[in-house]
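What follows is a single structure, written as structure tokens, with notes after it.
What you see is the complex with one protein chain gone and the rest in place.
And then chain A:
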Amino acid sequence: MLNDLQLNSILEDFDIAYWKINLLNKEVTWSEHFNTLIGNPEFSESHFDFFLKEILHQDYRYDFRVYFDKLTEENEAFSIELKLKLNNGKYRWFECRNLKNKENNRETAVLLFVNIHQSKRDQYTIEENFFYYRETAQMTNTGGWYIDTVNKNIYWDNVTKKIIDCPLDYQPPYEEHFKFYAPEEHPTVISAFEKCEKYGIPFKVELKMRNLYHKDFWVRATGKPVYNEEQEIIGIRGVFQDINEQKVNELNLQNSLDIIATQNSRLFNFAHIVSHDLRSHSSNLCLIVELLKDAKTNKDKIELIPNVTDISENLDSAINQLNEIVNKQSILRKERRIVSFEKALSGVIASTSSLINRENAKIVAEFHALKEISYIPEYLESILLNLITNAIKYKHPGRKPVIYIQTYIKNETPFLEVSDNGLGIDLDQYGDKMFGMYKTFHENLDSRGIGLFITKNQVEALGGSISVTSTVDVGTTFKIKF
């Protein structure tokens, strides 16, 4: 057996100090090592009192005294973690527990003090890190996931489950996990996962995901390969960050920005068109004044007068036309209401009945998929009016005009389509000008080239868009996305 000296030296090597307690008189003596740890102090009171007062951190005094009493009176074992003030004046963590007492030894007890400062600090660091991780994950809506490609299993942490909006005990199906991505993202997702699984290429992408209830939302996803000891890829680990709110805001902002930019450029265009339009008349007027001045005879002068009449009439109609555009634009201040397509259309048909009857036009409407919409009623009527009169104006000479009007909902967005069997238009040649002002593509006398300009303006002013498809000699379809 080891003698005390050997034992002492071993305990010292392991940085373990100890007390010996005389159970009869409760007197405490401590090991050399303990004395060194606390800096070989000099004191007059008992070891125990000095320890409580000067060495033990105050937070543990009460507990320690209770345990100590229990040990000395009832021989009850204990173990406690506490902080001791060492020779450098700093507190360090120790584990204090009594050495297993043999039943027969009723005279002395041994208390061990083991330095656990490092492991305690590590534990704190881990707890702290875990706290930061959890808070960060919750605050940034970031969830972790792991795909075990060997055993074909998927693991989601709680935040991921929250993002996907599924119960905490939900087990994601391995084979079908692509259903959690919007269909348009499938090529991107499949390629990212495949490249990661096969070649270990990490990914970081913004994706539209689909939750359990088929609602789409945006995430930022990262994924990295997981290797086993043989450096084979056994899975993919990564995180999802729910960025739906930011993404939706970003998209809205971009959308508003686009609308503002196009409106701005239209305004700029409009200003030039106004100046051009008015100038073309005023310049004719200047020209005629010069001719009048230059005319030798009264007969020459009188011959010029009809021109003046024409110019003044044209000028007047140009100003009226511009006024009409400005008026239509300013309806924007009006509010949206629930408008029935059927009602709006019947209003338009009533106001254009003479044109419709004259041309023998047939209008077919199909509104059962979407009967009404929240819109500015005047806009909806104006849009229908422009598209219908447009279709009739540019009818095919060989057939009666047929106009098919349809509403429907696709991807939660309402649409209106107006198709005709008219002349059609070469979009390769005129496509980009279709909705410009004063762009007329046919030499009809009544084509003024402002209808589609106004229609586009109205649709875009309410956040929608308009597109056109057409085939020459077959017909044209205008599609409005509300």
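Definition applied: a contact is a pair of C-beta atoms (placed from the backbone, for glycine too) under 8 Å apart; a residue touches a chain by one contact, two chains touch by 3 or more; residues count from 1.
The working rule: contacts and distances are computed from a predicted model.
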Protein that the absent chain corresponds to, by UniProt name, given "NAD(P)/FAD-dependent oxidoreductase", "Transcriptional regulator", "ATP-binding cassette domain-containing protein" or "Transketolase": "Transcriptional regulator"
Which of A:N35, A:T108, A:Q263 or A:S280 contacts the chain that the document leaves out: A:S280
Residue touching the undisplayed chain, where the options are A:I80, A:V205 or A:L291: A:L291
Contact set of chain A toward the excluded chain (per top definition): 272, 275-276, 279-280, 282-284, 286-288, 290-291, 294, 304, 307, 310-311, 314, 438-443, 447, 449
